[in-house]
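All protein chains of the complex are present and in place, except for one that has been dropped.
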């Protein structure tokens, strides 16, 4: 699917999305940061730590999902009106290879931006020693919450 | 679907599963604990903290997914032979209501235990003031990793 | 998850749902019938034919999904106001065992009925020689379309 190019209606989209991300206690706990933000796209990075791992020392599938979910949510939010907010309806993620060490990188793009629902796909790679190994793939549905 | 009753082939299943859970750095970071464990079932609990939340103060969807994923993985592992291990292939989760405060409870049960693949469903509720509010529903596929 | 009990607001729900089902050309092509209908529940049955199969003679995963999708959609529709309609947002299905011969039975129940979105789970079994073998499990999100 060719990724569509988007334009945000809200001139303040960048600051608005970063302010929302800054309020996510969970992203702070994990140590995740937004490394790229464009209308319809958001990339989140997370350096490896032992306390993000499962029993074999790989990134925990839930942690991988957490940054992919936030990346998709913020990719969606870039395109919303100034006062609207976003909630995850559901997502599905395949863990396509174990991710150990290095930095986890979740790149989200909006594939369909509707009035109520937004669909994103998120590619997750692990970057290590200059290499990028795909480790996760998410397909996600989000809902726009408008002010009453 | 009527939940099947299972019997583990490994007499040591309980200690084996708890030892694996204790190695998950991510569960320690979040503050999650196993509260029930039976062959084919695992329940994980996680008390609310601000640093587990998204921008509105609800449990982050990724955190909800993380404990649901571990619950499903360990429900599967109870039924595996002593030397086998488990990896998540994929999961899909619906966030059916925002979960705020209280304790998040993820109850996993194995619905199909095959030689290679195991399928689990996980119900996630938030327990608060003696009430249980359903907040998530996961359907998950896991793979058994046998020693070489 | 304990299945909630529902009451429809529309006294005419049964006739309304059956009329909509009768308009689904695809269900007629396959030979599928509604065998049970209650507020929040719908069961669809489909007897085996060779032209519903994949390369090994099992029910095709897409055919299994088609009746499960309709069952979920109509379980949702039982609870909607008289003039509203339903569309599938997305679903995820596990094919937990090959289904050959007999009758495919898809039992859907609503697990969450919101103003905009409805979540269903659908169990699919094959009934043959008095036995019921679970063969599929779906988790589905639907959207209510209200008249303008």
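Order of writing sets the labels: A, B and C. Residues in every chain begin at 1.
Rule of thumb we're sticking to: a residue touches a chain if its C-beta (ideal position, glycine included) is under 8 Å from a C-beta of that chain, and two chains touch if they have at least 3 such contacts.
Just so it is clear, the model here is predicted, and its values are computed rather than measured.
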item	value
Options C:10, C:45, C:69 or C:107, residue touching the unrepresented chain	C:69
Interface with the undisplayed chain - residues on subunit B	89-90, 92, 116-117, 141, 143
Subunit A residues that touch the omitted chain in the full complex	1, 92, 94, 96-97, 111-112, 119, 121, 123, 134, 137, 139, 141
Contact footprint on subunit C, counting only the chain that is left out	20-21, 23-29, 49-56, 60-63, 65-70, 73, 85, 87-95, 98
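Here, only the chains that are shown with their structure count from here on.
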item	value
Superposition rotation for subunit B onto subunit C, Cα-based, multiple of 5°	180
Longest centre-to-centre distance from subunit A, chain (CA-based)	C
Residue-number overlap at the subunit A/subunit B interface, same or different (half cut)	same
Centroid spacing, where centroids are CA-atom means, of subunit A and subunit C in whole angstrom	32
Separation of subunit A from subunit B, taking each centre as the mean of its C-alpha atoms, in whole Å	22
Per-residue multi-chain contacts in subunit B, two or more chains	92, 94
